[in-house]
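One chain of protein is taken out of this complex; the other chains stay put.
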Amino acid sequence: MSEQTLRQWLLSDEPTSRRQARLSAWYQGWLAFRSNTLAMLGLLILVFLILCALFAPLLATHDPFTQDLAMRLQPPGESGYLLGSDSLGRDIYSRLLYGARISLYIVLLVAMVAPLLGLVIGTVAGYAGGWLDVVLMRITDIFLAFPRLILALAFVAALGAGIENAVLAISLTAWPPYARIARAETLTYRNAEFIHAIKLQGAGPIRIITRHIWPLCLSSLVIRVTLDMAGIILTAAGLGFLGLGAQPPSPEWGAMISEGRKYILDHWWVATIPGLAIFAISLAFNLLGDGLRDVMDPKGGTQ
Amino acid sequence: MTMKSKLAAAAFAGLMATTAMTPALAETPPNMLVIANRIDDIKTFDPAESFEFAGADVSRNVYEKLVNFDPLNLDAGFGPQLAESWDISEDGQTITFTMATGHTFASGNEVTAKDAEFSLRRAVLLNKTPSFILTQFGFTAENVEETIVATDDNKLVLTLDKPYALSFVLNCLTATIGGIVDMETAMANEVDGDMGGEWLRTNTAGSGPYKVADWKPNESVLMDLNPNYAGEKPAMERVIVQHIQESATQRLQLERGDIDVARNLSPEDVAGLADVDGVKVVDELRGRLMYWSANQKNEMLADPKVVEALKWATDYDGMSNSFLKGQYTPQQAFLPLTFLGALEEKPFSYDMEKAKAALAESGHGECGDIKISVREAQERLDIAQSLQNTWGQLGCNVELVVGTGAQTLDRYRAREHDIYLGAWGPDYPDPNTNAGTFAYNPDNSDEAGATGLLAWRNAWGIPEMSEQTLAAVVENDTEARKQMYLDLQREHQKVSPFGVMFQQIEQNGMRANVENFVAGGATTAVSYWVITK
Partner (left out) sequence: MTQTTLTAARRAPMASGWPKKLATTLLTVAVTLLGLLFVTFMIGRVMPIDPVLAVIGERATQAQYDETFRQLGLDKPLLVQFGIYVGDVLQGDFGKSIRTGQQVSTDIARVFPATLELATLGTLMGVFLGVPLGVVAAVYRGSWIDQIARLIGLIGYSMPIFWLGLVGLLVFYGMLDWVEGPGRLGVFYQGIVPTRTGLLLVDSLIAGDMTVFKDAFGHIILPASLLGYFSLAYISRMTRSFMLEQLSAEYVTTARVKGLSEWQVVWGHAFRNIRIQLVTVIALAYANLLEGSVLTEIIFAWPGIGQYITTSLLANDMNSVLGGTVVIGTIFVCLNIFSDLLYRVFDPRSK
């Protein structure tokens, strides 16, 4: 489908037609995307969660940090606690809203750091070739051979528990697949005629990589990142669950499950509700990513 | 639907059906005790090295000591076990033990004074962490040949460097490190001069009621009867302790009768068991204290009025009535209740007015940044969050620094914390075990490196109080000694940077037919041999 317009856009030098081509590609993609019910559902959930996070102070009924030991472990709907209260008498609904901010914050940061790292390493390796390629890919292999959660755990343990370090640790474990994708894409374009043409015009390798190769790698990376978002959220929640992510009293959802697991038999909501929230957000990302792949991936789209 | 997926569906249904038929046993065998506990701290069974809670639970049932506690009458204090009697010399520095007859190791070897000499010397020579319990009496690697001597198979003579209170010495001998090891078996398994250390790590060679038959680290410890045990044959012929981390799991297993005793129930799970038939919960006061302490290297926290304000701004009752309910009782002195001279007075209560007044009197009316160093464990995190909440109301900007046990401990020993939130359990059942660490720090310099002393870790230099603590261990009049500790604790409550908050109550859930389960009170560990069901 968008193969042809994409190529025109890539080859075009005139700004007006570039914008035009791009817009038309986006529009066609949107039409295809809109007809995908599940993907739209994902988008809706995500928009809803983002709104919740944005307007948390307005939507919250309580301060997410204020404790009330006399009102601990209230079931949902009772005493003004919409989704119940936790072991220190904090309102779970309000904590959930503020927790959405943390989850989105983590996802955004990782989604910016990891693919960028992978993009740089992958394109450099692919474009430079030779020993640099061998060395960089060997490093990538080493990181790929690591059990991922354990590597993240090790990094957090080394850096100290906390949300920024969790982001860093997840990024450090998430980049190798991006590097592989970026390298593979680079290899297909490296000897393409248009690159040769640009070289002849006197462009240096840095300029070629950043201006011409990177944009070409973007679409496959974006799909991959969206599909990985759920994995990132689950890893972050797993770290929180193990006590190595966001620190108390922060309302990170994984940490909330961890706190609530002690009470699961008699007060199911304390651990169950944040679990459902994690499920909802990762499902939304997965649905979205799946839909995006159908729309944007030219290889998948031809089937 | 294709054939294939129909088949798959059928297979899945079949799978679920077989699962559903798996029977659940309603109860454990009558001569077997099954316990769920957290035992991931066990690193060794060697009495010279073992220093963990779960390790002490094993050791007490495997190794006999010269003197020991009767589990059914812990209040009586120590009594004879491998030693039938003892005499103290005129100058109070030489104790002569006369060995009881008829005690035999699991190997069949008779217990003699030579074994006792070997075991105590060995503990001093190996110089592992708990060795201070013995070396504080002046035993050193150089002098053990003269100070710990078996004159014959029947007599053991200990020579001390000072006339310590006899009760202090004998109390120390009831600790895990006082366990008497079978010399012949240990030396037969010696590797590179370790006096059997490597072998004794995973095997046992004692004369107690049980021997360890199998140990899978982090999984389970299995104990069988010692066939040569001198005492009455225990009703429980096999004891299995399984490592179960989660309280909820322990509770489920107990309700279903898969286990006899659950040792780590949360207050919620204890409450949940209240209406369950066939299950009971037995409370027992233990020796562990929960406290926070303020590093005196921190300029603000070195101001006694600030520390006083923090003590007033701690919600003792709020915590002990909610997430600590039933498991911790307020206690504000450094000796746990039931110890000789334990002070019951609790001068502090949750009072924001007094807290604010104290803060106003200090040089830091605004309060500032405080970091609480706390390890990753739910109840400590809950306490830390409560402190964060109430100290926050004072205007302090409280941040929690959470880490693993080793991480927080590392900072604490390096004197790098602001506030450390921690627990302290007595090492041996004598008041000096806590006085010697909460109220003893003769040299506060960094070079002193007295990392074992809590007072040093908080950079609290107390030359005078240290003298008083030393004086109390050589006082042989028990009443006078008790008074010394009471005075010490009152002073400590007032001036120290320690905010002692709670003493632990262990709530053990068990099947209703389990009798005589004694976890060890504040002074010792669990005793399986008296249990019946």
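We just call them A and B in the order they show up, numbering each chain from 1.
The rule we apply is simple: contacts are C-beta pairs under 8 Å (C-beta built on N, C-alpha and C of every residue); 3 or more make two chains touch, one makes a residue touch a chain.
Computed from a predicted structure; not experimentally measured.
Participant: Which of these touches the unseen chain: A:Phe48, A:Tyr189 or A:Phe279?
Facilitator: A:Phe279
Participant: Identify the residue among B:Ile244, B:Leu273 or B:Ala435 that touches the chain left out of the display.
Facilitator: Only one of B:Ile244, B:Leu273 or B:Ala435 touches the chain omitted from view, namely B:Ile244.
Participant: In the whole complex, not just what's shown, which of A:Leu59, A:Leu82 or A:Ile139 touches the removed chain?
Facilitator: A:Ile139
Participant: For the chain not shown, which residue from B:Lys128, B:Arg286 or B:Lys311 touches it across the whole complex?
Facilitator: Within the whole complex, the residue contacting the unshown chain is B:Lys128.
Participant: Considering the whole complex, which of A:Ala60, A:Ile195, A:Ala246 or A:Ile264 touches the chain not shown?
Facilitator: Considering all chains, including the one not shown, the answer is A:Ile264.
Participant: Mind listing the chain B residues that contact the chain we can't see here?
Facilitator: With respect to the unshown chain, the touching residues of chain B are 1-2, 4-5, 7-8, 11-12, 15-16, 18-20, 22-25, 28-29, 32, 34, 40, 43-44, 51-52, 127-130, 132, 201-202, 213-214, 216-220, 222, 240, 242-246, 248-249, 252-253, 256, 258-259, 403-404, 406-407, 409-410, 413, 427, 449-452.
Participant: When the complex is taken as a whole, what residues of chain A touch the one chain not shown?
Facilitator: So the residues of chain A touching the unseen chain are 38, 134, 138-139, 141-150, 153-155, 157-158, 160, 174, 176-177, 180-181, 224, 227-228, 230-231, 234, 237-238, 241-242, 254, 257, 261, 264-265, 268, 271-272, 275, 278-279, 282-283, 285-287, 290, 303.
Definition applied: only the chains that are shown with their structure count from here on.
Participant: From the mean C-alpha coordinate of chain A to that of chain B, what's the distance rounded to whole Å?
Facilitator: Spacing between the chain centres: roughly 46 Å.
Participant: Given the complex with chain A, which residues does chain B contribute to the contact?
Facilitator: So the residues of chain B touching chain A come out as 246-248, 251-252, 266, 268-269, 271-272, 315, 318-319, 321-323, 376, 378, 381-382, 384-386, 388-389, 400-404.
Participant: Under the definition above, what is the set of chain A residues touching chain B in their complex?
Facilitator: For this pair, the touching residues of chain A are 65-67, 69-70, 72-73, 87-89, 157, 160-161, 243, 247-249, 259, 261-267.
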